[in-house]
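With one protein chain removed, the remaining protein chains of the complex are shown where they sit.
Chains here go by letter, A and B, matching the order in which they are written, and residues are numbered from 1 within each.
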Amino acid sequence: MEKEYKRMLKKFFRNPSGVLGLALLFFFIFVAIFAPVIAPPQPSNKYEPYMMPIVTWSPDPQPPSKEHPFGVSERRDIFYGVVWGTRTAFRIGLIVTGVSTLIGLFIGSISAYYGGWIDEILMRITDIFLSIPFLIAAIVLTTLLGTGLDKVMIAMIVFGWMGTARLIRGNILQAKEEQYVLAAKAIGVSTPGIIVKHLLPNTIFPVLIQASMRMGSLVITAAILSFLGLGAPQGYSDWGAILNYARNWMLGAHGEALKYWYTIVFPGTAMVLFVLAWNLIGDTLRDIFDPRLRI
Amino acid sequence: MTAYIIRRLLLLPLVLFGITLIVFGLFQMLGPDKLLSAYINPNLAEKLSPEEMERFKDKYGLNDPLIVRYGKWISSVLRGDLGWSLVGKEPVASAMAKRIPFTVELALYALVPVVGVGIWLGVAAAVRHNSPVDHFIRIFAIVGWSFPDFVFGLFVLMIFYSVLGWFPPGNMSLWAEEIFKSSAFKHITGLPSIDALLNGQFGVFLDCLRHLVGPILTISWLWWAYLLRITRSSMLEVLRKDYVRTARAKGLDERTVINKHARRNAMIPVTTVAGAMIIGLLSGTVIVEAVFNRTGIGSFVATAATQLDYASVMGGVLFYSTILVLGNLIIDILYAIIDPRIRLT
Partner (left out) sequence: MSALSEKKPILQVKDLRTYFYTEDGIVKAVDGVNFEVYEGETLGIVGESGCGKSVTSLSILRLLDEKGKIESGQIVYKGKNLLELSEDEMRKIRGNEIAMIFQEPMTALNPVYTIGDQIMEAIMLHQKLPKDEARKLSIEMLRKVGIPEPEKRVDEYPHELSGGMRQRAMIAMSLSCNPSILIADEPTTALDVTIQAQILELMKQLQNEYGMSIIMITHDLGVIAEVSDRVLVMYAGKAMEYAGVRELFKNPKHPYTWGLMNSIPRLDVEYERLNAIPGTVPDALHFPEGCRFHTRCELATDKCRVEEPPLEEVAPGHFSACWHVDKLEAAIAVQREGESA
């Protein structure tokens, strides 16, 4: 087994897109950890470092300068927001992916293991959750709970577990017929014991790949909700929220169409690279585990 | 097949029942006071005394148990009354009727380039497996898939509107809107651009298209990446199949082998993700309408959500869910047409 892991690691590092993805990811992890060093909080926001400091009273954006390398948007320093926004992105991605994957694992494995009417009911519920468009569902739930980043995360968890549930259910149904599970049953291992000890380890890899692929798209969805004004509050370090400011300025000034390019380009690029990192890693993992699906 | 379609259509209300029950149930957690705003004009509400408010709550049954309220809500929905829209400042039903055509038009126009180009790119890459063309398309796919559509839309606006001035935001220009809203303009199909053509207003038609290019490009971008990835891997798998070799052994030329024998089989797994694509297109309209400042059902729901306008959001959910269920039905039918092994019974 250990040899198998080594072989996979070797394969991963031989794949240029996997290496690029990992390098990007490490870069973002570095930025997130050292955010207080890279962009030290001002005295004005010392106690709430996630709030972007207000650096000017003029409502117009200001182009990149020595003090504000990414420029100023809505009176706030974009560089500061992009750096601290990395932490926000990780927090949203990891929490939402983690919790919704756990819920999916739980529902999927219960459904597959017990089968019968439990399976029927759980799968019909899954179907109904799937028949509401994800973004609309998130919008509805945020309406109910009120705006805010935590509400957005709850909404994404509530409507984000179905894919994992279906995946794990399918995999377990397949693995259930395998000899080793039948053998475990025959010697009287308890049901939860079988699920945890025998079924999950053998079906967990596809779930992990799916989760890493989802990290990116979840961060996008959260940013969309922030962009629509449902997510992070005014001034919070969040890429989607910073992009929301740009809506007023993206059409440029008279005669100077690209005058405010920096309001979009810096937060936009950060986001694209973050999502790209996860997608490259997920893609490479899938290549390794299931070469048939090679893209 | 016909029997199957009819049965599925009969199931549609049942699914909508389930969805609305969930959403309605969620909304009821808000309590009667907040909910009242969905029923009465807010300007009027301010002048009401607490006693009168209670009267209204009773009148609209907000103090009734959930089941009774849901029953009342659904019966008023069936009569076409969806409540009062704060965002539209008019009844939800008429506010939606005004906006739906623009969204439907956008989705329909977007569908053609999304499906056509996406599949074409996927097949092109698979047929030239491991060639420079293939590598280029693969890179496009992974970068495209990582590009959030609203960020891409902002870039499109910046380049094609701010710099080049080609594709402006909004639904249509002011002058076109004047013609569109004039009494002489007959609304036949409901789709603005088509109606413009039918009215002989070629200028209005072109203006509508000009405003659609940016949104369509934005929606297409992401879905090209998605569709081409699936088409490519599916096509690669099919090209290794025995029946493709049989077709070649028959002496068929490569074009017939690919277009007739391989592609149709490769489309089978692609149809299974078409459901996800419909959801994506629908969500895409929400974002694109916000970015391009279009009035449509998507931006309507999004705005309604920020203003806690429950009635409007419920209306939007009904609309999107209906489209989704109908879309899934069409996909099932397509699936059966492509793959004779599937029998719809």
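Rule of thumb we're sticking to: a contact is a pair of C-beta atoms (placed from the backbone, for glycine too) under 8 Å apart; a residue touches a chain by one contact, two chains touch by 3 or more.
Because the structure is predicted, anything quoted here is derived from the model rather than measured.
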Check: shown chains touched by the absent chain are B
Cross-chain touch to the chain not pictured, restricted to B:142, B:172 or B:247, is B:247
Omitted-chain footprint on chain B covers residues 129-130, 240-243, 245-253, 261, 264-265, 268, 338-341
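The rule is simple: only the chains that are shown with their structure count from here on.
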Taking each chain's mean CA coordinate, chain A and chain B are separated, in whole Å, by 24
Touching chain A in the complex, chain B uses residues 15, 18-19, 22-23, 26-27, 29-30, 138, 141-143, 145-148, 150-151, 154-155, 157-158, 161-163, 229, 232-233, 236-237, 279, 282-283, 286-287, 290-291, 301-302, 304-306, 308, 310, 313, 316-317, 320-321, 324-325, 328
Listed in rising order, chain A residues that touch chain B in their complex are 17, 128, 131-136, 139-144, 146-147, 216, 220, 223-224, 227-230, 243, 246-247, 250-252, 257-258, 261, 264, 268, 271-272, 275-276, 279-280, 283, 292-295
